[in-house]
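A single protein chain has been removed from this complex, and every other one stays in its place.
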Amino acid sequence: MTHRHIHRLRVAFGDCDPAQIVFYANYFKWFDTAALEFFRACGVPSWRELEASRGIIGAPLVNASARFVSPASYGDDLDVETSVADWRRTSFVMKHTIRRGDTLIVEGEETRVFAMHDTEVAGRIKAIAIPADLRALCERP
Amino acid sequence: MTHRHIHRLRVAFGDCDPAQIVFYANYFKWFDTAALEFFRACGVPSWRELEASRGIIGAPLVNASARFVSPASYGDDLDVETSVADWRRTSFVMKHTIRRGDTLIVEGEETRVFAMHDTEVAGRIKAIAIPADLRALCERP
Amino acid sequence: MTHRHIHRLRVAFGDCDPAQIVFYANYFKWFDTAALEFFRACGVPSWRELEASRGIIGAPLVNASARFVSPASYGDDLDVETSVADWRRTSFVMKHTIRRGDTLIVEGEETRVFAMHDTEVAGRIKAIAIPADLRALCERP
Partner (left out) sequence: MTHRHIHRLRVAFGDCDPAQIVFYANYFKWFDTAALEFFRACGVPSWRELEASRGIIGAPLVNASARFVSPASYGDDLDVETSVADWRRTSFVMKHTIRRGDTLIVEGEETRVFAMHDTEVAGRIKAIAIPADLRALCERP
């Protein structure tokens, strides 16, 4: 089981490019925002709190992909539906579906890890095993 | 055969997030910049000129993906190496490899089409068959 | 008299920089978003419709300024209060006040004009006299 969370946003003028449609990198920004809103809705503490309490600096990306189905433009209200599609040992896959009403706009996936600063190499981060308590928070229906 | 183009950029402070590393959506922005610089280096006219002369408004995305191998941070000089990996009837695949010196940072692909405004549905765009002359420009060694 | 409009937004992780606070250029992006939401709330048609019906492509900036009073970070809910502080012949001044609860975060002003494409010089835009009907829409209490 996994939680599903809907994050609503309105496309701003500055999110669009000279082709009058959303500049595509912004969809990945919104995936990231939706991912954080998903964690927040599940009761996962903010990265700020997790870094202070447990050294977990966040959930950086291993890979990300998106399929762009229909264009959107400024003034559109978009719903980003987010869930965790797969839990692995050190990584997990978040699925995002963006719709405007019933129209599918973008589908995407992010593979993420929970990360800490690497104490052996300054400036490096490393993945940790998925913390069971954080996973449990995300799996509550 | 295909052209290879290297686009160099320096990571700015504002490109990085509270984890001190590049906010991941920016890599897709840089893929797009590198794609345009690739076309420019090949002699493809700007979208502005192509829209005026032939109604081609650009090369919007069908899908995009990236694999994040090592983090980068502000002040880093990154090289984005871009080529066209595959030409299909109406779409083509651009491959981008981002390195800092010899260190692989990110690998990604974009599938794009050449698009015009749809004359039958206001606000819609549609893919056209790859224009042979634009493809030929990109295939010159 | 002038309308007042409140635009609420939540600061995203990707809006913040390595100092853990909102990267300052984003406040100007939010001024722009709040300006458009102000116009929308007043009943001003979208730039898309105004360009199609009257050739008005939008309300570009003449100048902009901001005073940064307190930092904000991701997860914060911010209210942007927007009004038109001054109407001149061809320009007008929008005032934006951003607060988190009772805490003042940022104050700013934008001077804007309504613009059309310049029919005499390709690629140039020019300011027009403030359209009386658009001003009237913004002045309704």
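Lettered A, B and C in written order, each chain numbered from 1.
Here, a contact is a pair of C-beta atoms (placed from the backbone, for glycine too) under 8 Å apart; a residue touches a chain by one contact, two chains touch by 3 or more.
Bear in mind the structure is a predicted one, so any value in this text is a computation, not a measurement.
Considering the full assembly, A:13 is the residue among A:13, A:30, A:47 or A:68 that touches the omitted chain. Touch with the chain omitted from the figure is made, among B:40, B:88 or B:126, by B:40. Contact with the omitted chain, checked across C:6, C:41, C:61 or C:137, is made by C:61.
The missing chain lies against chain C, touching residues 18-21, 23-26, 28-29, 32, 47-48, 57-58, 60-68, 71, 73, 115, 123-125.
The missing chain lies against chain B, touching residues 10, 12-14, 20, 29, 32-33, 36-37, 40, 46-48, 58, 73-75. Listed here are the chain A residues that touch the chain not shown: 13-14, 16-18, 20, 23, 25, 73-74.
The rule we apply is simple: only the chains that are shown with their structure count from here on.
For the two copies, chain B and chain C, the CA superposition rotation is 180 degrees, given to the nearest 5. Rounded to whole angstrom units, the spacing between the C-alpha centres of chain A and chain B is 23.
Residue positions 18, 20, 23, 25, 73 of chain B each touch two or more of the other chains.
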